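Pasting a structure below so you can have a look.
Shown here: the complex without one of its protein chains, the others still in place.
Here is chain A:
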């Protein structure tokens, strides 16, 4: 509780600073909607402090804010006009609040006299208006059991269903007050032909023996007062001093159809308040996310400046260069450390989203009549906060998919010789500067025949084409694709895997699917750890500069002419490190006519891709390794094929960062021209 108190005081200080700023901005006289908004903000501050003060037992502070709030409420609703005098008073009341907060924080009483004077002045302002209702007191005991056992007869008949009130819960709440017998009244139940499921038809007769006063009983019905006929009457002649109720309640005239007291009651509360220990660890501070983002931006600028400095250094005469180079190197080391430290602030374990999934799986499995367990692996893997937030939806979608389409009903599983309980494995790991998240199930796998048939009927695949298994699987990512004939509320929500893929791509990630009939399906998402910086290799092709993510690069070389061959059906192949690899010419990909076409004249970079394994990428020359600050495309650009993002180099030049898997997809699409044929779309999604 002390920790909570400390947080409250910190929050008060923040509020009061903000209060002062807002009041100062009012002084200029703004008028109109802006003034109204500012007053609203100030009102919220008073409101928040008041609520906290009351909860922490600080009556003076609560009283002061209560009266301040009353004045502010009149101001913001236009019942009171803002003038210099009033503004002065508001500023002074802010000071009084600050003094009171300080006094409360240090545990010293503070000057009660000056607070009361301020309260008087504030209530004086509101004189013309009806008096400020007194502050509801927290210390007033909520319920005073009267000590007398009374019997109550209650009739409860809901007349309208409203937002979320459940009769059963109300009856349970009543049962917590004493001994209860409830009888369900079905007399209003119409014939099945006339039954309207939107109209309530049930009523309850409840007998309750309790020592609580009538107000406590009424309180339980307070949310449904306007939506139910409620009759509460005391049954005479059973009043007596509280004692263990020895004699049983009389049996109701008709046997109860259903005694709600028999419903399993929720477990009794353990200690209702776990004090402290829940808050953040020792010595932590709350920082506005905007500030962290600003810091990340600034570090980005620092890295760009450092790159510029390194470039200038290259142009100096050798002696000066040598001296400066050592300093630049040190600067690089430090800025790298600063960057790591700043990034670490934004990193969070994926546990926060993984932890939500078991419950969803359980609920869904129950609804689908399936038996499913979820296992999570690597939940402490850390990733940037932005990415975590964006992961929840795709992950939810994939798991829904696995539950709905992947895992079979228990009977089918037993027939297939599998354990009746299906398993969904959710795993996260760091790999090569990226986070890999997998959703795997041990279900029936992708029904490729069905997918293909569906794709043909949707016109996604020409009737004569015979796509490979991988190409069929990739069709799941095609826009508008769904094998479900009926829309279920589980996975047929009108959001397909294409949306998932697009969302992941927007984050610079990729989704792939692997499936084995009868054994299960696995979805793999590969995402950058952070969206802010990237280790890259700067390359030049046809006069243009590109950045290849360093994480994808294995090595680079200039092959001998003999090591390059044209292979029918496979395009150009190049022999590198004992392997024939497909060659991708960057110049061809982006239509750069001046790019070198012969691998023996350029440089072949051996890169790893998720979708095509290791390939050779032909560029004109390598310019050097560099850390670049990722600047996402502005929102008015759509997804540009082959490009992940942009960056700004040390010399101020804008340069494109390659998305290698998309480059591969793009080249395949170009190879099976005309572009954007269904075949190309299918391959592109691989």
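By definition in this document, contacts are C-beta pairs under 8 Å (C-beta built on N, C-alpha and C of every residue); 3 or more make two chains touch, one makes a residue touch a chain; residues count from 1.
Methods note: contacts and distances are computed from a predicted model.
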Unshown chain, UniProt name, "ABC transporter permease subunit", "Two-component system chemotaxis response regulator CheY", "Phosphate import ATP-binding protein PstB" or "Sulfurtransferase complex subunit TusB"? "Two-component system chemotaxis response regulator CheY"
Of the residues A:362, A:450, A:570 or A:639, which one touches the chain left out of the display? A:362
Which is it among A:24, A:117, A:148 or A:169 that touches the chain not included here? A:169
Taking the entire complex into account, which one of A:23, A:54, A:68 or A:643 touches the absent chain? A:54
On chain A, what residues meet the omitted chain? 4, 7-8, 11, 40-41, 43-44, 47-48, 50-52, 54-55, 62, 69, 136, 138, 142, 162-166, 168-170, 172-173, 176, 220, 222-223, 226, 266-267, 269-275, 278-279, 286, 356, 358-360, 362-363, 389, 392-393, 396-397, 489
